[in-house]
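The other protein chains are all here in position, but one chain of the complex has been omitted.
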C-alpha cells in the first residue's frame, strides 16, 4: 500500500482499501454522511441518485451472503446498475487472471469494483492498475482489512458514546485471523480511543509486535472489566474443533463466551457488538445476542449506510475527474 | 399458525403463509387485483410503483428457477429493489440460523421476504419474529403450502368457469407430498367448489382424515369423469423408480397419465392444469400438454399477476403502518 494513495489529487476518497493512513477528519466525514443515510425504523430506506448511470461490479472470490447483500443494496439505493460475479476458484484456475477480469469489466464501463478475497494484497494490486476514474472498495481481504466494517463499528460506537478518548474497547476472540479486529483497531486509534484490550486464547493472539501499546488478556473477565464496548469476533468453527490440539467449542464458550453474568463486569452502559454471522453459544449466549446491550442489528443497518456514504463519496471524486456524460 | 394472524389490525393482508383461514372476499379481491395486472398477449407487462423504494429479498433454501423468476419479475415490475439469496445447506450448517439471516436482512431494511423451504413451519416461524412493518410470503413450504400457486390456480379456473359451486375438480398424482394440491384444495373449498376428486395410486393418497368429504379414486377414469378441471401434479421422479416397490414411470403413465383419449371422459369444456415443470409422458402426454384444453401457460402468466397482486396488497398494508419515508 506504500505506493498507493487512496485519495485523488484533490484529496477526495477514490479507493477504500484500508483505513490505515486515513485521517480523523475524513473518517468522521464518512460517519456523518452515513448517519444522513439512516432513516427511522419502519421507514423506507434512504435513496438518492449519487451513482445514477454508474456500474458497480461485486466481485466476490470468497462467498459472503451478508456483505454482498449490504453492498448490493447500498449501490441500488444510490441508483447504480449492479452486477454480481461470484467467481469461484475453478474459473480462476481456468486461466483468466483476476487482473484480466478487472480489465474486462472496466472495458464494459464498470466504475466501482467491490472485492472480497481470501488472499492478501489483491485489492491494492487492482487499485494500482485500474484507470483514473475507476474505484476499488475492499469488502474483506484475508485476515488484514475490512474497512467498511471498521467504519460501521466506529459509527455504532459513536451513536452511544460521543467521546472516543474516554472509551475502553474490549475485542474478544481470534484476533490473529481477524480482518474485523484489524480494521476496528485502526479506526479506533485514528479516533483516539482511550484503550483497546485484546482478549482471547494465546493461540489466537497476534504477535505483540503487531499492536504495540495494546494490552493482551488471556482471561475474559480481566480484559473486559469496565469496558464500554465489548466486541466479539466470529470464530471459524474449523479452528475450534475438539481434540485437534486447540480448545473445542464448549471450552471456548466457557472461557470466552459473552454471557449476561460476565457482562456485569463491564461498564454499566456497555454495548455488545458482533460482526456476524454469530455462532450462538460459542462466541455469545442467546440472551446477550438478543439482549438490551446488543447493538448487533444496528451494526448491520449502519453497514448499509456506511457503504452508501463511501460509494457516494467515491462518486463525488469521480465527478471531479470525469467528463460529462452523453447518455 | 394458530398464533399467527396473516392480517394486520386493519384487516389487511400482511403475510401470506397459508390460504387457510383467509375469507372468500379477501381471496376474490386478490384474484380481481391479479386480473388487473394482466395485459394482452404481446403487450408489455403491467407495471406500477407499488413497491417503489421497498426491498424484496428472495430467500430460496430449496432451488426453484421458475417460482423465483416469477416472484422476481413481479417485484421488479412493481418497482421494488430485489435481492436474490440462494442459500444452500452448507451455509446453514455453517452456523448461521435462518432467523439470524432474516434479522440481518431486516436490519438492511428488506421489507418483504419471499421464502421457499423444504421443511415445514419456517415461514410461519419467521413471520412471528419479524418487525411490524415486514411481510413474509410463502413461496413453497415442504408438502404443506404454496399459497400463490393456489391463488393462480383458482384464478385460472375462474377465467373459464364463473361459478365455482357447479364445478368438479379432479386432482391427479402424488397428493400426499404435494403442497400444490393442499393449497388448491384450501382455496377451492373457500370458493365453495362443487366437488374435488383426489386421484392417484394408494401410496400417494393422503390419510382420509386429512381431507374429510373429498372422494379418493385409485382409478383415473372413474375419478375424472365429467370433471371440469383436471389438475395433474408433478411427480418427483425419485418416487417412481422402477423396481423400488413403487410403480415406475411407464406404469405411472399407463395408469395416471393424462392422454387425449382419457380426457374424452371429462366434461366437454374441461381444462387441463399442471403446476410445472412437467414430466412429459409421465404425468401428461405431449398432445395434452400442448393441446387446446391446456391452460398450463396461462397458469404461469397468472402466477406473475397473482404475485404482483399479493405484493401490492402487502405494500398497502405496510403503508398503513409505516411512517412517511424521508428518501
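First chain written, first letter: the chains are A and B, and each begins at residue 1.
The criterion applied here is as follows: contacts are C-beta pairs under 8 Å (C-beta built on N, C-alpha and C of every residue); 3 or more make two chains touch, one makes a residue touch a chain.
Please read these numbers as outputs of a predicted model, since none were measured by experiment.
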{"item": "Contact partner of the left-out chain, one of B:73, B:195 or B:265", "value": "B:73"}
{"item": "Contact residue for the chain not shown (choose from A:103, A:125, A:161 or A:217)", "value": "A:103"}
{"item": "Hidden-chain contact residue, picked from the options B:109, B:186 or B:279", "value": "B:279"}
{"item": "Hidden partner chain, residues of chain B it touches", "value": "39-48, 63, 65-66, 69-70, 72-73, 76-77, 237, 276-280, 282, 297-301, 303-304"}
{"item": "Contact footprint on chain A, counting only the chain that is left out", "value": "53-55, 57, 81, 83, 85, 87, 91, 94-97, 100-101, 103-110, 131-133, 321-327"}
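The rule is short, and it goes like this: only the chains that are shown with their structure count from here on.
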{"item": "Averaged-CA centre spacing for the pair chain B and chain A, given as whole angstrom", "value": "40"}
